[in-house]
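Take a look at this one; I'll ask things after.
Omission of a single protein chain aside, the complex is shown with its protein chains in their original locations.
For chain A:
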Amino acid sequence: MNLYEQIEAYISDTLSPEERSDFERRLAQEPDVRKAYEDWLYTEAVVQKHEAAAAGAAQLRAVLEPLTREHFREKAAAAPRTGRVRKLVFAAVAVAAVLLLFVLTPASIDRYPVTPMPNVVVRGATDHGKEGGQLFNDQQYQAALPHLKAAADGNPEDVMAAFYYGVCLLKTEQPGTALPVFEKLLQSSSAYQEDSYFFAALCAYKTGHQELAKKYATAVPSNNLYHKNAVRLLKKLD
């Protein structure tokens, strides 16, 4: 038997007791034998892992593809320009006016991105979380509120429902009620913990708790989606 046949026989436990102890002695004393054995184990483990992962990778790809399409699609090409110059000038003036209004509005801290609630596009959804989520994604915050409250109250572990319930409260001008919701999310290590720092800061600001707002806004990590909003809020607090 050559070395690799011996390794195979040792691993598949088909060596005689004498052959086994002889091979173990060589493993202990001969670095080349030891290395060949370790190389075998490593290669075997890698192949086994990747072969077993193949089916899972296909499933994961199916889940990721819609997300990739959603996040990496090209913006629709601009429509060809038609019409008279006068119309264009009018449109430009209108856009400028809207932008000016946008910049000068005192409530600029309310301009924060809201990501759609995931997993709600289910036909015939009957549970509160999904129904509330669909309404939330349609920006019907007042209508979404009781559903998301029921989902969050019904399952304290459901951090997603709690988070979107909190955002819904904020959108319906109830920052005082929203603040403890976000503060509870800060205590967990959930996916919504980092985002909750910004929303807690905003709620604290709107309810006049300036120091608390500062504390939470400062804690928003620089790589967080809401970091720019937190910086804007901190500037208002200074």
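Just so it is clear, contacts are C-beta pairs under 8 Å (C-beta built on N, C-alpha and C of every residue); 3 or more make two chains touch, one makes a residue touch a chain; residues count from 1.
What we mean here is this: contacts and distances are computed from a predicted model.
When the listed names "Nucleoside-binding protein", "Sigma-70 family RNA polymerase sigma factor", "ABC transporter permease" or "4Fe-4S dicluster domain-containing protein" are checked against UniProt, the chain not shown comes out as "Sigma-70 family RNA polymerase sigma factor".
Among A:Ser16, A:Gln29 or A:Gln59, only A:Gln59 touches the chain left out of the display. Screening A:Ile109, A:Met160 or A:Leu185 against the full complex identifies A:Met160 as the residue touching the chain left out. Not every partner is drawn; the one left out touches chain A at residues 2-5, 7-9, 12, 14, 36, 39-40, 43-44, 46-53, 56-57, 59-61, 63-65, 67-74, 115, 118-119, 160, 189, 191, 223-225.
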